[in-house]
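For this view, one protein chain was removed and the others were kept in their places.
Presenting subunit A:
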Amino acid sequence: MEEPKVELDDLEVNQERLKLNTNQLKNLRVYGSLNAGMIAGILGMDGWIGIGIYVAIFLIVSACLAIKMNFRVKEYFKSSYDAYYSGIGTDMLLFLMIWVIFHNLVNIL
């Protein structure tokens, strides 16, 4: 049986709530990437402008999250870097996939 890993520094943080929060953040980022991909694909954006749209929507999602948390990041996540900026590369592949699919469906095929 695997025992859960508990570090001494983490005893101040409620682990289950942090896990729920991180899961929700991951879901939120996936929705954001999907929307960004659809927007970039349907509008027929080209090359670097499309990637710019992805970064812009990512930052908008982070800003909405900040407003929802009333800017008190420490109460909900470990650090502000984690909550706002951390996952940008991992969801970029998802964005590329959705962008290619919608761009083809709407503009070319």
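Heads up, the rule we're going with is that contacts are C-beta pairs under 8 Å (C-beta built on N, C-alpha and C of every residue); 3 or more make two chains touch, one makes a residue touch a chain; residues count from 1.
Note that contacts and distances are computed from a predicted model.
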Name per UniProt, for the chain absent here [options: "Actin-like ATPase domain-containing protein", "ER membrane protein complex subunit 3", "Gamma-secretase subunit PEN-2" or "superoxide dismutase"]: "ER membrane protein complex subunit 3"
Subunit A, residues in touch with the chain not shown (by the definition above): 3, 6-8, 12, 19, 23, 26-27, 30-31, 34, 40-41, 45-48, 50-51, 72, 74, 91, 93-94, 96-101, 103-105, 107-109
